[in-house]
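If you scroll down you'll find the structure; I have some questions about it.
Omission of a single protein chain aside, the complex is shown with its protein chains in their original locations.
Now for chain A:
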Amino acid sequence: MRQVHLIAYDIADVKRYRQVYKAMCGHGDPLQYSVFRCELSEIELHGLKETLWPILNLAEDRVMIVDLGPVEGRGDDCIEYWGEPRVAPPDRAATIV
């Protein structure tokens, strides 16, 4: 089952920053610059690691992952927004366009 993760990062290099941003978009939604809200199962979190590790240079970059708990539990209740998030967290429902 998925948990909500808050993931924030500092990336020292512009090229890596772009790569990380793109990789993060595949795993969550940006709430602020360099701060993502990601609903991920354990295995999906592992997938994110597999994607990010080859990009990062941990001598210069840093990443913080906070597990906020289950999607339908504390996960979202513990985030308080001031101002609009850059991308609103999605509802869990089938996409109908």
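By definition in this document, a contact is a pair of C-beta atoms (placed from the backbone, for glycine too) under 8 Å apart; a residue touches a chain by one contact, two chains touch by 3 or more; residues count from 1.
Criterion: contacts and distances are computed from a predicted model.
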Given the options "Heavy metal response regulator transcription factor", "CRISPR-associated endonuclease Cas1", "Carbohydrate ABC transporter membrane protein 1, CUT1 family" or "(Fe-S)-binding protein", say which is the protein name UniProt records for the missing chain.
-> "CRISPR-associated endonuclease Cas1"
Any idea which of A:14, A:59 or A:97 touches the chain not displayed?
-> A:97
Touch assignment to the omitted chain, from A:46, A:62 or A:86, lands on A:46
The missing chain sits against chain A at residues 1-2, 22-23, 25-28, 41-44, 46-47, 49-51, 53-54, 90, 92-97
